[in-house]
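Heads up, one of the protein chains got dropped from this complex, but the rest are sitting where they should.
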């Protein structure tokens, strides 16, 4: 019964220069939403699944009305004609306390190192008192060089962080802080949104996706994204969500998630 | 001084295809009440008792005015003419935090595996704003097949879980989530009740007992149950309980509990 | 840097049939106050001092305006013409969480066993909405025999515990619950008092002292105790205390505490 359990699924992919992107629940759920859309749109495949004694002691009910332990998952996308493949961290929970967050972040970096990642992007929200109409995006990280590269792709850049933006809490923050100790450059894209972890920050999410699209040349279909956003928004968007509502946002990527069914290659 | 302590009592029973049923304190105490009634009615015998540093740091006062450490207990019932015997998990507490809940659930599954259980049922409540007059019962789990089998025994089935029912928290949830990893099928029966852990959800409890009765062919005497429910209800039912009140509901099974007095067979 | 540290002071006393009495901060501080008065009155000597990473992360300021780590201490009293000597557990704090409370209680029982104690008494308060004028005392424990022996010494006995008195939380409760597992009989004397941990339940304290006096034939001088109670009461009694006020109640036993200055016999 180890505290942390990671199960790898399918054959180990050979990835080119993978960029590692993280998007977990948090302020406005901007990180989680952007990641769920991204996985759906580029049809990423699951490669690994974390379960842990340091995740919430509960199960979620999925779209088949069956239960699932809380998990955080790693997906990958291998592109044909691009210089950089992707590794993606998605999930419904954050580790439950400080020490777990540090431990988990190191386990994530172990995987990033194993695939020889040189670049990490963490996604999140900056809490505002209301959802802004045209949310700006803040960019920070552990490397001026990588920061500057990403800033070029940000239309609504807000460059005024120091003394304004408080600590970045959770996996999005700790991954940034630890990456340098593991010789990985890291940036964070933080969109303005309404400051509630059970709110769906749709507008901020879209800003984040535009930046990733431009910077990583992903050719995302924003028509599909807009339609999906509309659906979520009409059903769930105009209120503060329950944990069950929030869970439903994952349904968007359900079909693709089920396709990673090969044999395990790591126990 | 290990963190977890389990004492086995009496001779190890030889059980046929045992179904493992869990009912601990929780929303409306539906799980705990149903389990306490069941143990009383079928005259189940205690087989094991958990104490732990991860249970509350307190003692309860029992019906003899003496103190007892908080315990969670395993009972069994061997039937003469049935295909399936029973193992039952009852108690006054839940483990105090996330990690303890996972650890404890694995220890419970160790026992289930040791008796070669193939089927687990966890009992609980779904929080409503008031106690419903005719509470529905939700059914979920880790296996469509077992789910469907139990659904046939549910008169007031509510099949609308996904996106409605939030995470199932505590041992009732984690046992479900971990069972599959130990090759055990698991279902959960969740009755609508008033959303307070110190409330006695009598009506939901009765719905749960009816389902177990039908599905497992237990031949419970609902006249006795109704009378006992009436007694509890008239004394305690119409208010939110204190921890001392709640403790009294265990008195129903006091006589039978005392009868497991043989020698220990596991230290 | 072990989590628990116990330093023994002076020569190990040879004690006759020692009764182990515990009185730590809690509801109305009845246990702590009774113990502080008792140590003062019978001139008990310090024999051991616990410090721990699981005590509050702070220091108190003592009567010399110098700091002291929070400690829990063991005192002893060797009587000339009595059948039973005393071991006494006093202090300014409780362990900070559930697991620490269990661990600490076992460490205390190690000492009790080492001195061959057969009898433990824990002291505490029962929370009322106001301080009762003539507080009753409840008696419970792990042994009917010892319970009945103590009940004979209680004038204002309230025998109506079951279903009324909630769980006994903290060291006073856990010691009771674990004592039986170490073959020690234990009782708890719980006086009615105002339900606030920073209140000084003077009246309940006196009831407890009367019972100990009678049961253990201590020949306490209640005139002195009354005078000391008056002093505390006039200075601190009619309000809810701060932690600094509470600390001052220990001053009563300051002179005697300083007299245990021999060499350490356990490192």
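As written, the chains take the letters A, B and C, and residue 1 is the first residue of each chain.
Here is the rule we go by: a residue touches a chain if its C-beta (ideal position, glycine included) is under 8 Å from a C-beta of that chain, and two chains touch if they have at least 3 such contacts.
In this text, all values refer to a predicted model and were calculated from it rather than measured experimentally.
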(Q) Considering all chains of the complex, which shown ones does the missing chain contact? (A) A, C
Q) In the complete assembly, which of A:168, A:191 or A:208 touches the absent chain? A) A:168
Q: Give the residue, chosen from A:29, A:52, A:71 or A:140, that touches the chain omitted from the document.
A: A:140
Q | Touch criterion as defined above, residue of A:98, A:114 or A:230 at the omitted chain | A | A:98
Q) Footprint of the hidden chain on chain A, which residues? A) 97-99, 101-103, 106, 140-144, 147, 159, 161-170, 173-174, 176-178, 188
Q) What is the set of chain C residues that contact the non-displayed chain in the whole complex? A) 1, 3, 53-70, 96, 242-245, 247-248
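Heads up, the rule we're going with is that only the chains that are shown with their structure count from here on.
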Q.
Please classify the inter-chain touch graph. Allowed labels: line, ring, star, complete, other.
A. line
Q | Turn needed to bring chain B onto chain C - CA fit, degrees, nearest 5 | A | 90
Q: Just give me the whole-number Å value for how far the CA centre of chain A lies from that of chain B.
A: 38
**Q.** Between chain C and chain B, distance of the C-alpha-averaged centres to the nearest whole Å
**A.** 38
Q. What are the residue numbers in chain A that touch two or more other chains?
A. none
